[in-house]
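First comes the structure, then the notes that go with it.
Only one protein chain is missing; all other protein chains are in place.
On to subunit A.
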Amino acid sequence: MSARLTHDGFRRLLEQVREAGYALVGPTISDGAIVYGPIAGADDLPIGWTDEQAPGRYRLRERGDRAHFGYVLGPQGPRRQLTPPVETLVRIRLGPRREQGPRTPEGVEAADEDGEPLALIGLRACELAAMAVQDAVWTGGPFVDPRYARRRERALIIAVDCLEPGELCFCVSTNTGPGVEAGASFDLRLTELGEEFLVEVGSERGQALIDGLGELAEPSTAQLFAARTQGVLAAAMELHGRERQLDLDGLPELLFANLDHPRWDELAARCLSCGSCTLVCPTCFCHRVEERAPLDAPTSERVRHWDSCFTDEHSRIHGAQFRPQIRERYRQWMTHKLGAWVSQFGTSGCVGCGRCIAWCPVGIDITEEVAAIRAAPVAPDDAEPVALPPATTVPALAGDPMHPQLARVVSVREELREVVTLAVEPVGVFSHAPGQFNMLGLPDVGEVPISISGQAGGELLHTIRAVGAASRALVALEAGDRLTLRGPFGSAWPLAELRGHNVVVIAGGLGLAPLRGALREMVAHPERYPSVRLLYGARSPEELLFADEILSWDRSIRFAPTTAPAVLESGHVKVHVTVDGAAPGWTGHVGVVTKLMRRKPLSAHARYLVCGPEIMIRFVLRELETIGVAQDQVWLSMERNMKCAVGMCGRCQYGPHFICKDGPVFRWDAIAGLLGREGF
């Protein structure tokens, strides 16, 4: 169904939308630009104005007519309304202030406040495409952000065709414009043709609005349809004829094959790393999650706010910064947007709107940068190529993945100096697979990812070293204290695939903790895992984690002391321990774990599980390569900056992977091309 509207009819349409209870959001002139924000009605639209855009430059100009949508795009689109720059996720009721350390939580409340539904007015085809991309990020599963989902579902969308594309537009390259396709997600689609609008209805809601206009909505005419078709076609032709294009063909592969291209260094000399491109981009979604716990407030808030892969904090974890250089940050942005995105969400992250070009303070043009790399790709070298897996779809899970439960600390066991195992009792049934992790947190200090180091009855074990503020606070908890818990998250050790195979587990330091659950399973089931060897390295004998337990697994070790007599009978487990250094009296191995690997002949046919510091993992893999172990026989566990744990905050990205959701356990071949590469 379609209709024609005069300017008066359109004005009345917006009044009707407002009367129906929607908050109007549309383009309006503010601070010398056409910004997208709250408007009262048609009078607030930039009637008679247009924008002129060039790299790093934006100016308003009067058109000399009464065009309502005669401009192209302002600095930000509806991303601002659908995922606000600062948003409270949950409120946590706080216990009393304690002499030392943070307060503990006493209750968690959802913070989502249902305001008026939004009427998003004047969205272009590229912005609808960007919304579809954001839908995939926030609601594409397995985790769904209920705040975004609800805003999106309730929003009324009045789209507008682009008949006068802007100077920086390249939507024909990305196949996202200039016309709004009939199948796109809109309630009404407007085409502004001179002094009137052709209106296409896209939903029942839209139909009701048109019906409500009565005589103000006249039947559309064949002439208007033809004018629209011609207008859209002319715009598309014009865009096709331009020099600025983005060739998406094979782009993910091209970019990941050119990670060491000299262009990145040239770019880094120009790029300010200010983050503007990412915050004007309609598809970027990276954010931080922080605690706001004012001094005397009875509640703290867990807040997310827009972040950017150009900031220092984005890729920093305690003691490590994975992307210190500007070249690495720009490369991360571009390889993600135009490359990894396809693996993650099945679509490019670019919709051709040109905002990142206009609003870059120094006018860097992403299309030029891509063209430069395409024109002179570096010759393939010996480096392992980065594998780009196809996007997969997973059914959505119910509930808010950011809403923690309050779990109780049942006991605290001191393992090593500054390392404890918290036995935590979650609320309700909790099932996990060894290798997965939980987000543990306290309201004053925030959350950290902690692997599950075992399960004892209804209690989940988490082995934690006090390194940063949050882990220090967790380590200081006492039995009876409560903490926030989200999980379980991430991939697990492939226990089913290991059945019937000889398994070698190689662990370094605290890297044994994420493996303990899997080891316990293999120890308990000799019929499934006929031969298990553990090669474990620690700094010193005093730093050997779970020493009593691991020695008890190997009955050939005579001084095996205390626990689990049933296990002692099994005899299918061999444990080899080495330390970097020891005081006199230590009769065991001394040296790094790779040295131990050379002393103990290892089979090329066994299956290998590896966890420890990344540098150790890399040396272990080199050793495995030497003895001819194929990459599909090895699994390892990785770590990056995880804040949301559900693939939405963007911080833990490792090439095409989210460590939180696709990892932390990866098969070697999945990440072989990334291991050891700087900036990932």
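Just so we're on the same page, a contact is a pair of C-beta atoms (placed from the backbone, for glycine too) under 8 Å apart; a residue touches a chain by one contact, two chains touch by 3 or more; residues count from 1.
Note that contacts and distances are computed from a predicted model.
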Undisplayed chain, where the name is taken from the UniProt record, one of "Spore germination protein", "Cation:proton antiporter", "NADH ubiquinone oxidoreductase, 20 kDa subunit" or "Urea ABC transporter, permease protein UrtB": "NADH ubiquinone oxidoreductase, 20 kDa subunit"
Which residue of A:92, A:293 or A:424 touches the chain not shown here: A:293
Which residue of A:118, A:255 or A:326 touches the chain not shown here: A:326
Contacting the left-out chain in the complete assembly, out of A:195, A:313 or A:678: A:313
Hidden partner chain, residues of subunit A it touches: 30-33, 35, 37, 56-59, 75-76, 80, 85-86, 97, 99-103, 269-276, 279-280, 288, 290-296, 305-308, 310-313, 324-326, 358-363, 444-446, 468-470, 472-473
